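A protein chain is absent from this complex, but the other protein chains hold their places.
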Amino acid sequence: MARDVQLLTKGFSPGKALGLFAKAHPEAGGIASFVGKVRPDSDVKVLELIHYDRLTLPGMERLADEVEGRWQLDGLLIHHRTGHMRPGAPIVLVAAAARHRRDAFEAVDFAMDHLKSRSWFWKREKRGDGWHWIEPREKDHEDVKRWDV
Amino acid sequence: MARDVQLLTKGFSPGKALGLFAKAHPEAGGIASFVGKVRPDSDVKVLELIHYDRLTLPGMERLADEVEGRWQLDGLLIHHRTGHMRPGAPIVLVAAAARHRRDAFEAVDFAMDHLKSRSWFWKREKRGDGWHWIEPREKDHEDVKRWDV
Amino acid sequence: MAVTVIFIGKLADLAGEGERELPAPLDWAGLMAALDPDLAIAAKSQRTMVAVNGEVLADKESLAAKDGDEIALLPPVSGG
Partner (left out) sequence: MAVTVIFIGKLADLAGEGERELPAPLDWAGLMAALDPDLAIAAKSQRTMVAVNGEVLADKESLAAKDGDEIALLPPVSGG
């Protein structure tokens, strides 16, 4: 299975990355994907994601291992930003190419749930009154627990 | 909510359509999508999808109504081909833009399950030994039943 | 004074044509009598649905088509 796991320090185009991913997997019957962006609807001026070299990318690779082990995929892409981002900027892109639709869907869903609350990133937002550290919502913890067996 | 439901008679670029959809929804925190293609891994030479004017597009609009009623979305896109397609050609693109990730995921998952086995399309494949009508697999029926309440 | 009957997918293969005109009014028994036996059997299958002017009938045996109506015989669907 072809795997493309990247920790990105600069802005990226999810559309372009998805197009290349689709081209790289002509054999797949379907491609599911998710793009997460900095929400522009609050008074957040900047979002910062912090990573720790010795854990973050190795952790993303381990997540990819787990996804590959659980679902039958032709390809898996996980791109995650680190650093400062403006509202509307893409933070994360996950895509899975598979012969069967449900494999692709579940792989992306699982990876997103884990990136959100069980990956080695720390997030803070700059609002009108300064910086605030963000922790996963209760919903995020519930989402990821769905996969615990 | 902005909705884009189309029955397409010609080839299309899912990447391009997704890019435009993302641009049209800068306010969404996330976009989930699925692209289904004609599988190139069998001896299928051509796939034909047949539609019935008085049911197919109206049925897609009703499906969009149902999706909008069930999930909180900023935007919904459903593009589905009809006519003759070559292996590797895209058949269907569904995308949902939402504030919350799970809404976007479930909306796309639901729409795909319904397009697969409860929409007004009929499918046949031309193989080495002629044309064969294709019916949903048992798995497809099971998939869509998950949503029946 | 005619009803149009649309055959879709494999029912069109069976019928050897995509549509046929039949005299109006037309009920289910009348439609079954007008179709070739093979086609009538396929139409009676639980998996074949019937629409009149784009409205799917909950009970196809309640068919009551009148002049200008379009009846569609719908085999099992498969999309995506």
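Chains here go by letter, A, B and C, matching the order in which they are written, and residues are numbered from 1 within each.
The working rule: contacts are C-beta pairs under 8 Å (C-beta built on N, C-alpha and C of every residue); 3 or more make two chains touch, one makes a residue touch a chain.
Fair warning: this is a prediction, and the values are worked out from it, not measured in the lab.
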{"item": "Chains in view that touch the one left out, judged over the entire complex", "value": "A"}
{"item": "Touching the absent chain when the full complex is considered, from A:A2, A:L20 or A:I134", "value": "A:I134"}
{"item": "Identified contact with the non-displayed chain, of A:R70, A:H100 or A:K123", "value": "A:K123"}
{"item": "Absent-chain interface as seen on subunit A, which is shown", "value": "36, 49-50, 52, 54-55, 58, 80, 91-92, 112, 115-124, 133-136"}
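Operating definition for what follows: only the chains that are shown with their structure count from here on.
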{"item": "Subunit A and subunit C: spacing of chain centres that average the CA atoms, whole Å", "value": "50"}
{"item": "Centre-of-Cα separation between subunit B and subunit A, whole angstrom", "value": "23"}
{"item": "Rounded Å distance between subunit B and subunit C, as computed from the means of their C-alpha atoms", "value": "27"}
{"item": "In subunit C, residues with contacts to at least two other chains", "value": "80"}
{"item": "Touching two or more other chains - residue numbers and ranges from subunit B", "value": "36, 112, 116"}
